[in-house]
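Sharing a structure with you now.
So, chain A:
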Amino acid sequence: MVRTVGAPHRRQVLWWAFLMHRVSGVLLALFLPFHFLVLGFAIKGDATLDGFLAWTENPLVKLAETGLFLLLAVHLAGGLRLLALELLAWRSWQKNMAALAAGAALAGALLFLGVAW
Partner candidate 1 sequence: MAGDDKDATLSVGVWRGDADGGEYVEYSVPHRASQTVLDVVTWIQRNIAPDLAYRFACRVGMCGSCAMTVNGRPRWTCRTHVDKVARNGRLTIAPLDNLPVVRDLAADMAPFFEKWKRANGAFQGGETRDDPIAEVRPDEPERKEADAAIECINCGICYAACDSVRWNPDYLGPAALNRVWALHNDRRDVARDDRLAAIGGEGGCHLCHSQAGCTAHCPQGLDPSGGIAGLKRALFRAALKGTV
Partner candidate 2 sequence: MHLHRSETDILIIGSGGAGLMAALHAAQSCPTLDITVAVKGLLGKCGCTRMVQGGYNVALSPGDSVERHFMDTINGGKWIPNQDLAWTLCETAVTRVRELENELGCFFDRNPDGSLHHKAFAGQTFDRTVHKGDLTGIEIISRLMEQALTLGLKALEEHRVLGLIPAADGSGISGALMVDVRTGDFRFVKAKAVLLATGGGPTMYRYHTPSGDKTMDGLAMALRLGLDLRDMEMVQFHPTGLLAGPDTRMTGTVLEEGLRGAGGHLLNGEGERFMENYDPKAERATRDVVSRSIFSEMRAGRTTPNGGVHVSMSHLGPEHVRKTFKGMVERCRDCGFDLAGGLVEVVPTAHYFMGGVVVDTDCRTAIPGLFVAGEDAGGVHGANRLGGNGVANSTVYGGIAGERMAALCETMPFAADPDETVIEAELARAREPFGRSGANVGDLRDRLMDNMWDDVGVMRDADRLARGVASLDALGEELMATGAGPEKRAFNLTWHDWLNLRSLVEISQVIARAAQIREDSRGAHYREDFPETGDLETSTFTVVREVDGKLEARHDPVVFSIVSPGESLIEAA
């Protein structure tokens, strides 16, 4: 049914806000089990966890952790935006809020980067 190449109708702020929210949500849902698994290692004694945490000093892992942080920040900010417009009936604010959400997420991530590296 779709006859539109590239679907330019999507190129509007709120659609991208939606996509970012969805992708971050799905990635979070994929990552969270692993995160939990890692923490679960603690059962087997401090050594394992420490060993694992040492491994997270690895830049690659650090990058992944940063990514996770960003995801959480993005999803959180976007989610709050959605909750505001659905529950509080905010309307013309939507675009500003989308921008705000992305901005907040980015700021959070930068903060993390600054701290972590």
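Operating definition for what follows: a residue touches a chain if its C-beta (ideal position, glycine included) is under 8 Å from a C-beta of that chain, and two chains touch if they have at least 3 such contacts; residues count from 1.
Behind the choice of candidates: all candidates are chains of the complex that A comes from, given by their letters.
Please read all numbers here as calculations on a predicted model, not as lab measurements.
The listed chains 1 or 2 are all part of this complex, yet only 1 touches chain A.
Of all the residues in chain A, the ones that touch candidate 1 in their complex are 1-10, 12, 14-15, 18, 22, 82, 85-87, 89, 91, 94.
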